[in-house]
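Only one protein chain is missing from this complex, and each of the others stays in its spot.
Here is subunit A:
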Amino acid sequence: MAPTACFNCKEARAVIIRPKNRHKLCRACFIDIFETEVHETIIGTNLFFPGERVAIGASGGKDSTVLAAVLKTLNERYNYGLDLCLLSIDEGIRGYRDDSLETVKRNAVQYEMPLDILGYSELYGWTMDQVVEQVGKKGNCTYCGVFRRQALDRGAARLGIKHVVTGHNADDVAETVMMNLLRGDLPRLSRGTSIVTSSDASDIKRSKPLKYAYEKEIVLYAHHRQLDYFTTECIYSPEAFRGSARTLIKDLEKIRPSSILDIVKSGEDMAALVPVEVRGVGKSKQGEEESAGGCGSQNGRTSGGEMAAMEKELAENDTAESLETEIKIPNGSRVKANRGPTGKAVKVQTIKHCERCNYISSQRICKACTLLDGLNRNRPKTAIEVGVGMEDEESSSTLMRQMERAKLSAT
């Protein structure tokens, strides 16, 4: 087959077909256009201001590595004047995070950025290895997810940095849109599609500059620039990447590659329909979207059980959900917030601060502290409490294990 010439320069051999418009590009044009598009996203959304200190949430994986490389390139090319650094979270999983942190350390040298690593052990007093030792391999993702969501914010706060960027890409956003669509969770859908997630209650701003970048192009960008990134599966959740929403997105892409950006666009349009008062409330970062990114395995949070858990939640909230879809409410009306027939308007939360750790939470005690309580007390009763809110299946095995332990220590 004769080589195809690049759509852009008409000279060099095309090596990629862009998913969004099927343009065939050579290596150099692809890299240039990819970077330019991220730049346009940044400029178009006024993402940064000159002199801003920005922490890049870095896992050593492809997305955050590409984000760091592109931001460094653009910062120099267009004089953003950003003070960039890398912020990594060490979940404390030996043989998994150790290796990816080595990658981040190399990235810090390659991109000449300072690196800070913050560990779960330091933040919470527990490594994931220790958590798994206590609760078992089932259900440990719940702990990891809840802990991670707070960790980046806390890390940034510690560094006195008010803006954290993450490597979430278009596929991640599309996945989040699908998940929240299936959940009927419009408030979260609207928050998840936004390039910036900030909260009135927190002074840390979160954003995702790669929001419109296809995962395929991120991987190809990393490949063609020969970036140093690390991939592995989390040893505690080896099959996590087989999430149903993820599979759906990839299948759709195979049939019609533009689907992914179309879903992102649909999400944004739907978000625009969500009344501000619905969108605004529940800005709590507890249970914030964060579909992937931080997790080593691409979508640890959408692993098998999630769909089942979601269906269950849907069934429970059935009545409330049906009301929540009535979004064409005249502005100013707060119908949705109060109309849950059972008083169970779960999606509408008020922002409080956790009484223990002062982190923003919709509850008196934030989820991380609740989980920590359970771990620290190591009593079966707490396992039941934790279990009720989580997947029943998993908590029962946790419970059994903890019962056994209690029995052992009693004798």
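What we mean here is this: a residue touches a chain if its C-beta (ideal position, glycine included) is under 8 Å from a C-beta of that chain, and two chains touch if they have at least 3 such contacts; residues count from 1.
Quick note on the criterion: contacts and distances are computed from a predicted model.
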Among "Peroxisome assembly protein 22", "Ubiquitin-related modifier 1", "Dynactin subunit 6" or "Trafficking protein particle complex subunit", UniProt-listed name of the chain not shown
"Ubiquitin-related modifier 1"
In the full complex, which of A:T45, A:Q110, A:S198 or A:T231 touches the chain missing from this view?
A:T231
Touching residue (missing chain; options A:D63, A:D90 or A:D129):
A:D63
By the contact definition given up top, give the residues of subunit A that touch the hidden chain.
1, 3-4, 13-17, 24, 27, 59-64, 100, 167, 171-172, 215-216, 218-220, 223-224, 229-233, 241-242, 246-247, 250-251, 253-254, 292-298
